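Quick notes on the structure that follows.
Excluded from the complex is one protein chain; the other protein chains are retained at their positions.
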Amino acid sequence: MLTLLPTLAAASFLVFLFIHLIPGDPAAILLGDAATPEAAAALSKELGLDEPLLKQYALWLGNVAQGDLGTSIFFQQPVLSVIGDGAETSILLAVMTMFWIIAFGVPVGVISAIRRGSWIDQISSGGAMLFASVPTFWLGLYLIHIFSVGLGWFPSSGFPSISDDGGLANLRYLLLPSLTLAAPNAALIIRLVRASMLDVSREDYVRTARAKGLHPARVAVRHVFRNALIAVAAAFGFTFAALVSEAVVTETVFSLPGIGRLVVQSILRRDYPVIQGVVLVVVVLYMAVNLLVDLAYASLDPRVSLN
Amino acid sequence: MKLFPKQKRNLLAFGAAIAMAGGAAADGTFRYATVGEPPSLDQHVVTSDLATTIAHHMFEGLYTFDSSNSPRPLLASGDSMSEDGKSITISLREGVLFHNGDEMTSTDVVASLRRWGEHGSRGGLLFANVDSVSASGDHEVTIQLSAPFGPWKNLLAFINGGPAIHPASVMEGSGKEPIAPQDYIGTGPYMFSEWVANRHVELVRFDGYVSPEGTPDGYAGQRSAEFDSLRFIPVPDVGTRVAGLKAGDYDYAESIPGDLYAELDADESVRTILNGSPIFGLVFMNSRHGPLMENFALRRAIQAALDKTAALHVAIGPEGLWRANGSFLPEGNVWYSENGTGQFSLGDPDSSRAIAEEAGYDGDPIKFMVSTNYPFHYDSAVVYTKQLAQAGFNIDLQVYDWATLIQKRAQPDQWDLFFTHHGFVPDPILISVMNDNYPGWWTTKEKADLKSRFTMSSDPAERQAIWSEIQGLIYEQVPTMKTGDVYTYNIASPALKGLGEATLIWPHFWNVSK
Partner (left out) sequence: MTLLGSIGSAVFGRWLATTGLIWLALVAISAVAAPLIAPFDPLEINPIERLSEPAPPYLFGTDHFGRDTFSRAVYGARMASIIGCGSVLVALFAGGLCGMLSAYFPQLGHVLMRVVDVLMAFPALLLALVLMTLLERSVINTVIVIGIVYAATTARILYGMTLKLKGEVFVDAAICTGAGHSSVLLRHIFPNLISPLLVQASFVFAFSQLQAAALDFLGLGLPPEVPSWGNMLAEERIYITRAPWLLIFPGALIILTVFSLNLVGDAIRDAIDPRFRGDIAGV
């Protein structure tokens, strides 16, 4: 875990450097088209954006060490609370996406492995691969067009908080987006489950179990279960990555108030504290999730050992 | 599943208390799909139209505009001017409450005007001519001018980048930096509730609102908050705004592309609402650096090459939504003038080439900056680039995001032309090219002379005549090229009652219900 700290420091410095090298001044954007360059420069100074870069970074790092991610230039709210507002959407979207991936991916993967080479296997892996080849925004646009505008089954966009009017029923706003996000990732899980089932069936320990006189059905059920768990662990890792990557696009199409859209909008507006904060939080979570997934692998899969 | 507490105003408690006492009719939540998130709602410093669309429900100025774009009292009740035209006395309406429950007095007005004058985007225009602002009574303020200044009332009435009235306590210590959301205290029919980043800005009805009197006319007259709350929801993708309105997820959606007009207009589940005041594109020329600096003939050559109609056709679409109009203010407006507009859209590559040669143009690249954040900018620029190439110009089209463009345009050596657009303004003094410090930096002697005559005069007819001369000068010295009028439109749910056929400048939702 300690080795992650230098990585984190390097990543945060890189981002800091990159985003400050991008031309553009948040003060000028804030004031709008009618403002003169002089007015923008004056505000920029008031916001402390004219300080040397290294000094700004040191200041930021010092605050971060005390748990303060700074204040958003645009929202004039603490970055932590801005990220917190987006976290609800992002976390719920991730959970629903993972649900679809596991609900579709694991059974299909298991069936494909059992019926290896059959038409079911071919259609399911071919179909999954086809879904993985569709640009997410294109899929999203058509889902909105068909299921919201055409049929009126689901809301088209936005996501009112589940603490708002409507409560848990507001989750229906996330149905189309989570399906859009799940489509490309389900293919990965199907392949993973299928491959690991086939691999494991050749492994020595299964043979040993059989030799010990364990009932084949029990062996099958057990190792199906174990592989399903591995897939769930992997799905967790994948979806998290997908969340921050593809979710940027999905959240834009469905206009969801999540972290992904927050970061795109913040880049466009040069809201430096928010970009830095989001990247920091995301990178930390990303590392934590990867670590958890590795640990889960190690405890579930006897072939993997952590050194 | 809120991880962190939202920024809720404790003022809500006050509003709720009044709501219970008043027992006004509940009419639900109004959902407005915006093009994005506003930069800040502080009207003094921010000039974003989106910010004003939201903010003019909660902040009010001393004056506002009626449907003919004439200033009418809002928080003011009347005014008088001294004979030398240098002392303006404005009386205030009594009993007007701020959202925090305090009564508005001259102290608040003076503090607000001073902060706007010093730090506000458009405050400098007026305050360059102001000696002092003082309270001459509990409900009376006096503005002392250094010289007569014609457009004072229009400037006080224009709320975008304008003098919204806040409590003196909020103004205290506020500078260039926009005031924070917890200090959004005004006198309007709706008051600030919360701003959840990325999700919405929410205003709720202010039950202590004291409305001006008179029949509603434009922004003037009686105002009544019919909804419990107004929610402004950022929906940056235009396809999603349209789909969301059709699917009933929003009541109102702004800034819809022209090409969808016919289809939406025919759709019974959608109501289209034209904006009554057009916006217009502007291509600025660099007067401080590069080949176009002071070379007015070369600028006229560029102007002559452009066929603005073709660009409007491509960029906007159906003909009802644009007008190839060279006058800076539209036909029917008091400021309409045809002076110089013969040069508006010649589309004549041959004469352009001849003028350019005579002006000494030798094929040097001309840097033309445009942003893709506004599709109509980009689409028009692509057409212009083609037309200029036909006239022999070597145009280097540089495509940036908006943030980069406004950074680069502040550096004179980075560009020769850039594309932007301008919202409708009720007084030409507010047009950006009139500002000497606006990028482009048009500061010729001829302009300075006309401009000082323009602001000194208080006689409407004389001011109109001078403006016509200024417009002629713009077509001669070409500090900027108008690209034509664009009538943007919004779409609304047919269930909304009380919406006008067209919006004035920014849509407003007092006196509107569903």
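Residue numbering begins at 1 within each chain, and the chains themselves are lettered A and B in the order written.
Just so we're on the same page, a contact is a pair of C-beta atoms (placed from the backbone, for glycine too) under 8 Å apart; a residue touches a chain by one contact, two chains touch by 3 or more.
As the structure is a computational prediction, the values presented were derived from the model and not from experiment.
Touching the missing chain, out of A:A195, A:L229 or A:L292, is residue A:A195. Contact with the chain that does not appear here is found for just one residue of B:P257, B:G326, B:G340 or B:P507, B:P257. Shown as candidates are A:L14, A:L59 or A:A169; the residue that touches the absent chain is A:L14. Not every partner is drawn; the one left out touches chain A at residues 6-8, 10-11, 14-15, 18-19, 21-22, 126, 128-130, 132-138, 141-142, 145, 187-188, 191, 195, 199, 241, 243-246, 248-249, 252, 263-264, 267-268, 275, 279, 282-283, 286-287. Interface residues of chain B with the unshown chain, by the touch rule above, are 238-239, 242, 257, 259-260, 263, 310, 313-314, 317, 372-373, 378-379, 382-383, 386, 397, 399-401.
The working rule: only the chains that are shown with their structure count from here on.
Averaging Cα coordinates per chain places chain A and chain B 39 Å apart. Looking at the complex, you find that chain A touches chain B at residues 22-26, 28-40, 42-43, 46-47, 72, 74-77, 80-82, 84-88, 91-92, 141, 144-145, 148-149, 152, 155-163, 252-255, 257-258, 261-262, 265, 268-270. By the touch criterion stated above, chain B contacts chain A in their complex at residues 1-7, 36-37, 39-40, 45-48, 51, 121-122, 161, 175-178, 180-181, 195-200, 233-237, 239-240, 243-244, 246-250, 373, 401-404, 406-408, 410, 420-422, 432, 435, 437-439.
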